[in-house]
Structures are given as structure tokens and as C-alpha cells.
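Of the protein chains in this complex, all but one are displayed in their positions.
All chains are identified by letter, namely A, B and C, in their written order; residue positions are counted from 1 within each chain.
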Amino acid sequence: MAELNMIQAVNLAMREALADDESVVILGQDVGVDGGIFRATIDLIEEFGEERVIDTPLAESGIIGMSVGMAVNGLKPVAEMQFSGFAYQAFHQIENHVARFRWRTSGRFTMPIVIRMPYGAGVRALEHHSESREAYWAHTPGLKVVIPSGPRKARALLAASIKDPDPVIFYEPKALYRSFKEEVPDEPETLVIGKAEVVRAGEDITMIAYGAMLPRTMEAAERLEKDGVKAEVIDLMTVSPLDEETIITSVKKTGRVLVVHEAARSFGPGAEICARINDKALFYLEAPVNRVAGYDIHPPYFAREHHYLPSVARIVDEARETLSI
Amino acid sequence: MAELNMIQAVNLAMREALADDESVVILGQDVGVDGGIFRATIDLIEEFGEERVIDTPLAESGIIGMSVGMAVNGLKPVAEMQFSGFAYQAFHQIENHVARFRWRTSGRFTMPIVIRMPYGAGVRALEHHSESREAYWAHTPGLKVVIPSGPRKARALLAASIKDPDPVIFYEPKALYRSFKEEVPDEPETLVIGKAEVVRAGEDITMIAYGAMLPRTMEAAERLEKDGVKAEVIDLMTVSPLDEETIITSVKKTGRVLVVHEAARSFGPGAEICARINDKALFYLEAPVNRVAGYDIHPPYFAREHHYLPSVARIVDEARETLSI
Amino acid sequence: MSRRVAAQIDDIEYLSILDETGKVDKDLEPDIPEDILLNMYQAMLFGRRFDERMLKLQRQGRIGTFAPIKGQEAAQIGSAFHLRKTDWLIPSFREAAAQIWRGATPQDIWLFAAGYNEGVNIPEGAHDLPLCVPVGTQLLHAAGIAYGIKYRKEDGIAMCFHGDGATSEGDFHEGVNFAAVYGLPVVFICQNNHWAISLPLSKQTRSETIAQKAVAYGIPGIQVDGNDILAVWAATKEAVERARTELCPTLIECVTYRMEVHTTADDPTRYREEDEVAPWRKRDPIDRFETYLKKKGLLDDKAIKDLNDAYQEQLLKAWDDTEKRIHELDSADPLSIFDDLYEESPPHLEEQKAYFKNRLQKEAHNG
Partner (left out) sequence: MSRRVAAQIDDIEYLSILDETGKVDKDLEPDIPEDILLNMYQAMLFGRRFDERMLKLQRQGRIGTFAPIKGQEAAQIGSAFHLRKTDWLIPSFREAAAQIWRGATPQDIWLFAAGYNEGVNIPEGAHDLPLCVPVGTQLLHAAGIAYGIKYRKEDGIAMCFHGDGATSEGDFHEGVNFAAVYGLPVVFICQNNHWAISLPLSKQTRSETIAQKAVAYGIPGIQVDGNDILAVWAATKEAVERARTELCPTLIECVTYRMEVHTTADDPTRYREEDEVAPWRKRDPIDRFETYLKKKGLLDDKAIKDLNDAYQEQLLKAWDDTEKRIHELDSADPLSIFDDLYEESPPHLEEQKAYFKNRLQKEAHNG
């Protein structure tokens, strides 16, 4: 057992995958000699060589397009987009090819590709470095979208994503990269993609979150506890495909739901979660599903970014609203 | 008054805009000499010259990136993406710049850009020519998303979009390009962006649709009428920003809602509509909001495409389901 | 001297061996075994007949839109003939002749064109990608495939086709650059057919040749008469060797002409004059190769007629087969539209599939 922060955990998962499977390669801007601008790939090039830990030219479509070809030819690329805000340069390769190759070749060519992208606000970064747009990817058939909320899960989910025979958008909450450490087991560990976890049991209200919003939601749940509110917290972990079962089971129990995400509210992940609840548990609802989300604006530059992000206080207040207390 | 099909109506709106405002230019692949592969821009180059009706090299990011610069320098570009499935090559220019320039310069540089894209299934086309992914654009702050359902509206909405000081994704249901004609007034006409229209009044159920699904939904409403069901049909016209008021007013009246779109169901526009209803009219609902949508798959090649698209029969059956009849 | 040369750039060469009239430049004539010459001829001829048949099928409404290859057979066959089975073919969407030579069947191509996913049918072990509709994206796939080859130290190569229009896409640039930077065994074959739908080459780029775009990536580029199969063959041979032994990509520009519509949805009379097309009719790649082979005594009119007859028959039968498959597929249930999105179908898809099954029953029931 080692105490790791999330970036170390991500690094560990890649190191294990490289050691375990010769077909795994890492590629992206600055992932080699530099070890990644967040140090996610630190020391990997020394251990596995530059043919497997590949510094690429500055071209995102190049990185993903080459990953497609690599996957066709038997490799398992783990590609890094330096920030999720620069993955759009590769959007066409992802939508047109990564998400479709298995389907269009009836399974002949598959896309065991992981695309890692740091996302979200909270690190005093420049423009285009703070968005949270997992909904784009979640709306794209053929992809899976995985978002860890802490070091241990990051390692286990990334390991599972690399093993997954289908393409995974691995969205990393960069605000959590170094925010806390956790015990991460020495032995390999994976989590099932497509499964959410009830990380806190309760019966008064269901709070659904993931990524950087999970710790805040947990904190809010603890504050609510002081007022006697027993909040159940679900860590989604996989945003697509959604684990409807876990969500619906909880909602049927509590009848009240809060969804917390930093993505913009409109047409965001919360809308789909709300719609699934509508589909399967409408008449269990005692209050509207409450979306505590980013506003429908661009995240302001970092001096005012905190106003954009759902705060613990806001989550608590909204939970009370939903509980009518 | 002339009887026009939708492609002629789109052409008319551009011709009027070109005649009306020297700063309007048209650009895209094959929009000039060829008149556009769907003939949307036919005869415009003859009338307005190749400096205003601009054939571009084969590069979507080029088209949108150049439009950004044109807008900065006082032009009003109407850019065509040959198919919505090839707009992803320009995704980064749209997300990083088109959607943000006004905001990031506090209004100093604005983006009066219209990006026209034919979308959707139903024309026996090749791969990547049948998708309906308006949700991507709708989830992007700073953009507007407009989708016409017939010739007259297409003309009026496109005219309004070109006049709009902000960027509009003008999503054209190519299945309707030549499917029917309508009287289109000779004098200029615009519609307000952001407003939906109740195109059929009723009190039993609210059916919300847009684009190519609108005619089908109307047909379904008529079939339901025969069984004594009075369906209210809303033509959304603008998918973002949503006209919540029109939707909520209707839902409060009927208590039952069907949303019809050909976009994939999960994380699609129907989810947001459902969530807005949840927010504002949950306790008026007598049944779950029913999303009659494309499945969460890629539209199959055209021999089986019709299985993917919501059919009139499916809409009718689902309405009955929602009405419990 | 302070105004000095920073980089010496070689001029771009143009290679032509067999001219319009079928006359060969003896100094340059490559030494190609007779059976290969004949095989290449047959592949070109079959490509031509196949294309004509396909156009007919489309005009009869039996299949959907496709991109005819007429006039580009030499560019495709002269290059693809250098591929070993273990090498990779990465086509754009206008390489039916090359694809068939590699093993694709008319049946599958037509099935695909008739709107059935099943037409994309690449046998296990075949090193062929399916056609690529988004223009230019496939260059990067070629780079990735070649990376895999190099990574495993195989001696294969990847041959990637694209059009003149594709050279304007960012992915062309990124693809060639990646292949160059990593020293990958790729041969990029640009079929410069002068048009990208309605856009003439002169509006696509300001550069005199496409071959010179190689200069930007520090790799060799050459322009060849794309209607001259000997020139295509000779230039590709060099490039394939360079790829295999030096792990260096090459950009070959085959100057050819799109004799037909862009696709069957296109009307070229809107943007080009017969005057421009006419001279190209005289440059037909099959005609001049025929003259050459006849002079060599490898071919006579009877043999040509026999081949054509055999091909026509083969194509008739192929369409019969295709129709049968279409019929079969139409009567099978279409639940397969939910297949192959993921290795394991997630619950919401299973639910939608069940719903769809139910609807099928309902609709069958209602008529």
C-alpha cells in the first residue's frame, strides 16, 4: 500500500499496463522526456523506452488519428490530450473513427483506445483550460466516458479502461490531481466500467456526483448530517453508459435527488440523469431533480472561477431546498 | 408569394441577405460555381460575384477559422459545412473561438456568423451523412442552435440568423430539402430566434418536435385526432436557447409530454427538455416525459436507416402509451 | 556571406514512360515480368468494367451514391501492385480497382453501396481498411498502422491513397508530418484527378505541384503521369523500397483525371466544360497500356474481347449474388443494427434493442 495522489495513481496505472501488455503504448504532447505537463507519465519513458512512450508533434488530430491506426494494427494506445479544451482539434477523429470503427467493420477492427484528458476548473489556468464538457462525449455512441473522483479509483478505473476493448474517454479532474492522497493497493486493481458506487448510504436524499464534484458533495453530505439529514451519495464514475440501476434504486428509496456537476447546466449530464429518473422513477419523486451545475457560461478566468463552480455551501443549500427544509 | 421547397427557401434567404447587406458573404465547399451540392447557393455567385460567394479549399477548420477572422474584420460570414458530419473538423474553431470571441473581448469583437449544416437521415447517403448531433452545439455556451421544419420557416429563420449579432448553428434537415413546398412570401420575413411555436393546439398531450421530425409529429397528431386525442404540437425551431415558456405553458395544460427527435436518445436534446419540465412543471406531469428519439447507436446505412428514425407509427403508439390509452 | 542558403531544395521531378500514344521511353522502361504486366492490365480492365456496371446499377436505383474511378485505374493498380499481402492498403473512397485487386469483392462493394453495413466485410487477416468517407482522415490511420509495423519490426508497409482535395485538410498535413517525423514505412499516393467535386486544383492550392508539398515534411516527393501505369509502377517501386528499407515515407502525386461525375449525386456540367475533359479521353490509361502490351505481343484483340466477356459475365453473376444477399438481409430481422457498437452491449442498449424488437413485432402485426 502506498499513499498516492491522483496524478501518481494515474501514473501507476499506466506503468502497470505498460509492464503487463506489450501492445500498450502511451502517446501525446510532452508525455515522454518531460513526463507530461502534469507529470502523469513521469519516468515511463525511462522505463519503457521512447517507442512505447511517444512524444508527439503538436497536433491533436494527429495523436488520435495515429491512435486509430495503431489500434487497427494491434496496439492499445493510451493517448493524452494535454487539456480537454484542446481535444476538439481531434473531435472528428473521435466522432468519425474512434467511436465507429468496431461498428462499421462489424467487429473486425476494434478501438481499444484510451483518451486521457485533464478537465475542469480549479488550477488557476489560462483560457480553455477549465471546461468540463463530458456531455459531448457521452452523447457519442460507441464511446465510454469514465471520470474518477480520487486516487484509488483513478488507478483502478484507468487500469480497467486500458483493458477495455472499446474506446474510453478518461476525463481526469485536474483539480484533484494533487489535492489529496489515498492508500492505493500494491496489487493490481480494477473497477467495473459502467458501474456507479454508493459511497455514502442515506435515505433522505440522493446526491449524484463524480470527478472533482464528488469530494464537495461528500462534504456537503457531512454538513447535512449535522442537521440530521441522511444523504446518500453516488459516485457515478462512469458517465456513459450510465448505471441506471444504482441511480434508480437510490431514488426510489429517497424520492429526492440532487445532481452535482461542473459542466454547464443546459444539455449537460444532469439533464440525462434527470431524464432517466423521469423514465423509471417519476412517481417516486417528492421534489424536482435538482441540478447543481455550472452556469451556462464559459468558466470565468480564474479570479472568478470559484463563482462558477458549485460550492459546498451551494450544494448544501440546494439539498435543503430539495428537502424543503 | 412563391411555392418553394426548403432548399429554395434557404437560397432565397441568402440571396436577400446578400442583396441587403454588403458585409454578408457566403463561403464553403462547392458553394460557388457549383451552387452547393444541394443547390442551396445556386445562382448566387452569378449574382454577387466570387468575392462574396466563396468557393473554399477542402478544409472545414479553414472555413470556420477564416469566418472568425472575417467576423472580426466586419464581415458577416454564412459558412456552409457540406454535411454536419464534417463539421467536427472545425469543432475547435467553433468551441474555442466562434462561441467565445464576444465574451472574451467583452463585446469588442463579435461573431455574427451563421454556420449552415445539413443534418439527419433520410436521403440514402453514405456514412457520416445521416447524424443528428445538435446537442453538441446546444451544450456549448455562446452558440444558438436553430432548426427549421419547413420552407417558409427556413427562410424566415435563416434571415433572422444572418441578422443575429451572435453565432448561429443553422441545422438544416436535409430530408426536408425537397420533400414539400410551401408558400413563401415575397417580402422579407423573419422569425424570432429563441421562440417556439404552437403549431397545433390541443389539451390532451404536448408533442415537442423540430426539423425533420416535425412533419411526422404533425401526422401523428392527426392520426391521434381520429381517436379523439387532441394533441398540442410545438415546433421548437430554436433548440438553444430553449423557449421554456412555451413548453411549460403547454405542459401545465396537458400534463403529458412527448419529445420527438432523431438525435440519439442519451444526452440528447430530449433530456434537457425533460429536465426543464422537471424543473418547472414536475407536479403537473401525469406520466413520464416520453422521449421518442433515435437509438443510442450510429444510424445504420440507408437500407435500415428507417428503423432508426422515429416513425409516425412509433410516435402514435408512444403517445398512446403516455396517454395510457 | 550572410545571405546564404539555409536549405537546398531539389526540384520536383515528373516521370512519364508510356505516352498517350502508347510509345515507351526505352531508357526508363521498367523491367516488369510479363505475367505481372498482364495481371495489371486485367486488374485495370476489370476495374473499368466494374465501375461501368456500378454506374448502371446506380442509375437504375439499385444502389446509392458512389464515386466512380474511370480514368484513374493506372494510378491505383500501378501502385497497389507493389503491395504484399502483409502490407496494408488504406484507401480513400475512390479506389475500387485497388481494393478489388487486394481481394474485395464486387458483391461486398455493391452491398455497401446498397446501404447495408454488411458490405464492409474485411476478412480476418486481410490488411485492408474499408473506404474512408471523411476526406483526409485516413492519412493518420496509415501513420498509426505503420507505427505498429515499425514497433514490431515487421517489414511491411502501409500504402495510403488520397485525392488532390484532401491535401487541403489539416489531417493531410498532420498525417504526412507524423509519418515523416517517426520515419514510418508509408507511401502516400495522391490521385490528383484535378477536381474535388467542383473545385479545380488551381483553387485548391497555389503550389505548382502537389508533389512539392513533400518539401514541407522533409521527405521525397515526385510527380508522375498517373495515366501511365509504367511510370506509376516505377515511382511506387522506389517509394516502397524506401519505405521498407529506409523507413522513410514518400509522397507520390499521380497526375490523372476524373473522367466521370464526382459521385453519382454530382452534375459536372455545372462546373466544367467538355473542352477540358476531351484531351483526357485521349490519355486513357487502359488504351495506352493495351497498345504497349500489344506491341510486346502479350495481348491481342481476341484476348481483350475474351477478358471483357468473362468480366461481364462475372459481374452479372456478382450482381445476382448481391441481390440474393440483399433479399436475405431484407428478410432477416434487422436487430443487428444494435450490434458491434461495443464488445459488450450496455444495459441501456439492450433495453432499446428489446424495445425495437417489440416495435418490429407490433409493426409486422399492424401490417
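To be clear about the criterion, a contact is a pair of C-beta atoms (placed from the backbone, for glycine too) under 8 Å apart; a residue touches a chain by one contact, two chains touch by 3 or more.
Given the structure is predicted, the values throughout are model-derived calculations rather than measurements.
A.B. asks: Shown chains touched by the missing chain?
C.D. replies: Displayed chains contacted by the hidden chain, ordered by label: A, B, C.
A.B. asks: Which residue among C:A97, C:A142, C:I219 or C:L299 touches the omitted chain?
C.D. replies: Missing-chain contact among the listed residues: C:I219.
A.B. asks: Just name the one of C:Q42, C:T105, C:T205 or C:S345 that touches the chain not displayed here.
C.D. replies: C:T205
A.B. asks: In the whole complex, what residues of chain B lie against the chain that is missing from view?
C.D. replies: Interface residues of chain B facing the absent chain: 25, 51, 56-57, 59, 61-62, 64-75, 77, 92-93, 96-97, 102-110, 141-142, 144, 165-166, 194, 241-242, 244-245.
A.B. asks: Kindly note down the residues of chain C that lie in touch with the hidden chain.
C.D. replies: Interface residues of chain C facing the absent chain: 2-17, 19, 25, 27-28, 168-174, 177, 180-181, 183, 203-209, 211-213, 215-219, 223, 231.
A.B. asks: Since one chain has been left out of the picture, which residues of chain A touch it in the full complex?
C.D. replies: Per the touch rule, chain A residues meeting the hidden chain are 29-30, 32-35, 37, 55, 57-59, 61-62, 85-86, 89, 124-129, 265-266, 295-298, 300-305, 307-308, 311, 313-314, 317.
Basically, only the chains that are shown with their structure count from here on.
A.B. asks: Greatest Cα-centroid separation from chain C: which chain?
C.D. replies: Most remote chain from chain C, centroid-wise, comes out as A.
A.B. asks: If you average the Cα atoms of chain A and of chain C to get two centres, how far apart are those centres in Å?
C.D. replies: About 40 Å separates the centre of chain A from that of chain C.
A.B. asks: Measuring centre to centre with CA averages, how many angstrom lie between chain B and chain C?
C.D. replies: 35
A.B. asks: Return the distance between the CA-based centres of chain A and chain B, expressed in whole Å.
C.D. replies: 30
A.B. asks: Check each residue of chain C and list the ones that touch at least two other chains.
C.D. replies: 117, 133-134, 170-171, 341, 348-349
A.B. asks: On chain A, where are the residues touching two or more other chains?
C.D. replies: Within chain A, the residues that touch at least two other chains are 92, 96, 103-104, 141-142, 241-242.
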